[in-house]
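On to chain A.
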Amino acid sequence: MSGLLIKNAFVIDPISGVKGEIMDIAICDGKIVEEAPRDAEIIDAKGHLTLPGGIDSHSHVCGTKVNFGRYMSPEDMRAGRTARKGVMHVTSGYSVPTTFGNSYRYSTMGYTTVLEGAMAPLEARHTHEEFTATPHQDMLANTLFDGNWSVMEAVREKDVKRAAAVVAWTLSAVKGFAIKLTNPGGTEAWGWGRDMSTIHDVVPNFEVTPAEIIGTMIRANELLNLPHSVHLHCNNLGVPGNYRTTLDTISLVPDLNKDRQSLYLTHVQFHSYGGTTWRDICSKSEDITRTINSTPHVVMDMGQIMFGRTTTMTADGPMEFKLYMLHHNKWSNHDVELETGSGIIPVYYSRKSLVNCVMWAIGLELALLTKNPWQCLLSTDSPNGAPFIKYPEIIGLLMSRRFRENERKMIDPRTEHFVPLFAIDRELEWYDIAVMTRAGQAKALGITRIGKGYLTPGAEADVAIYPIKPGEIDPSVEYQQVVAGFSRTLYTIKRGRVVARDGEVVVEGANSTIWSKSNVPAEYDMGSDPEFTRKFEQYYTVRMRNYPVQEVYLPRGKMIASEAFL
Partner candidate 1 sequence: MRVILKTRPRAKPKIPIEAEEIIPQNFLRKNDIRVYEGNKERALDDLFFVTYEGPAVSPDQVEIVLTGDTGVIKRVGEYMNAGRIIIEGDIGMHCGNFMSAGEILIRGNADAWLGREMRGGHILCEGNSGHYCAAGYRGEKRGMRGGIVEVRGNSGDFTAEYLSGGEVIIHGDCGDLPGVEMRGGTLVIGGDCSRPCGNMTGGTCMIFGEAHKFLPTFRKNGTDDIVYAGKHYLMNLFRGDVANRGKGTLMVRQ
Partner candidate 2 sequence: MKFLLNTGRTIRQGSFVERKNSPSYQTAAATIFMNPVDMLEIMVEEGDHVRVRSDVGEVVMQVSPDVGLPRWRVFVSLGPYSNHIVSAETHGTGMPDFKVTPVSIEPTDDPVLPVGTLMGLCGGVPYED
């Protein structure tokens, strides 16, 4: 038995209802327990802020397009290079760091669980290989179904159960965690160089609309009883006036689950634009948050952008092409047969660009105007809005109006005419931040059931202790200390073991990969469905038997099983 006792911790544990009290946390064999073993190692937290390990519910860190982002960007690799040291491997990269670079940086920020936002099923094996080389975080993979031919055929036939069966087979084959829809229908249209401009456009050759795909998948998801909801990247990302698409989409969502949301909207900043062109783009965060505030069964994440250079990467191929037409830098695209697509371009978000300043403001507004922090989670859609290492700065901005005012002086002065940000007085509190960076994610992802996101007995012993004493600093004024504190934990504890200390990684790490399996009745097993297998062998370029990801790729796989209602 290995034990650890954290004494004098200032704990905020929203899921357990702990809103900031000094207490001890006992750990035994990787779990939180009532009482630590007698020989337990002791860490004196000395009243420092102690939270459940951070959870990122939407980030791009592993897999084909992320690695292509690295591959095509030697200029990005020139930053952030560190040599092998102790247990740490070489790292390189700023906006798309190497796997070890990602892992170490997340670890020093107190993050212990990360969801990869987009995995193409055909290339899932790649994502899992990189998961293994991201050793300090438990990993989950959103699995792309936006242009899945079998799903669209089921949608066309209005056969929710068949759509569910396709999802069940695929998730289990590729060891995916949840359903991801990226510009549903749009990625298939992009196979012909086209896109969807409203959720009621018809996908060429398939005679379905994005709205039908989204609606069917939300219901299919609940039939499968999956831990997470459908995770949606709306149509029309980054297009002025797209907030209408986002509102139309929210209006589709039925309330189907009592434990969590029925739809997770990701990087909503990119979907909250008013105006008609880049010249008159403005914030529609008020419209979006008004709707979110009255739609408790929808959860979103911010998709905050931060100024500086980064790399955008998404399964939304057509969107990246549009972005390329604006930036004329370099552009990669990778369509994946029968499933989805992806694109990558480097960008620079400039304080001198009015459009970028408006985008920056919208992300913050979403967080500040959403009343319930459980409904708006902190993210940058890393690295699309900014690399995740910017999270502490975002926390600083959300907690300090003064910080926002100081930024206001440095950005395009016209910004205030296009955004409501500077009229918002709200400053978030420690509790809100704890919700928006771990508890909310755990609940939205449905992984509290495996002990994630809280610190009471039975939970996984993932703990972050930050060099911040909440009673002793005023975040509204001393926001720089907040930023510094969230950048580097005193201790990051993963599964009961100290993995990082004062910014240094101290063990090699061995993560788990969390995936979902919904057990369906035999008649819904697509693996033996003649029509499904015939089409598979005919139109894919790999044999069906070579498609599933073998167990060997998940050395510490953790399956969340559920029973489907089919």
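Candidate selection criterion: all candidates are chains of the complex that A comes from, given by their letters.
Note that a contact is a pair of C-beta atoms (placed from the backbone, for glycine too) under 8 Å apart; a residue touches a chain by one contact, two chains touch by 3 or more; residues count from 1.
These numbers were taken from a predicted model, which means no experiment stands behind them.
When the candidates 1 or 2 are screened for touch with chain A in this complex, the one that qualifies is 1. Considering their complex, residues 72-76, 78, 329 of chain A touch candidate 1.
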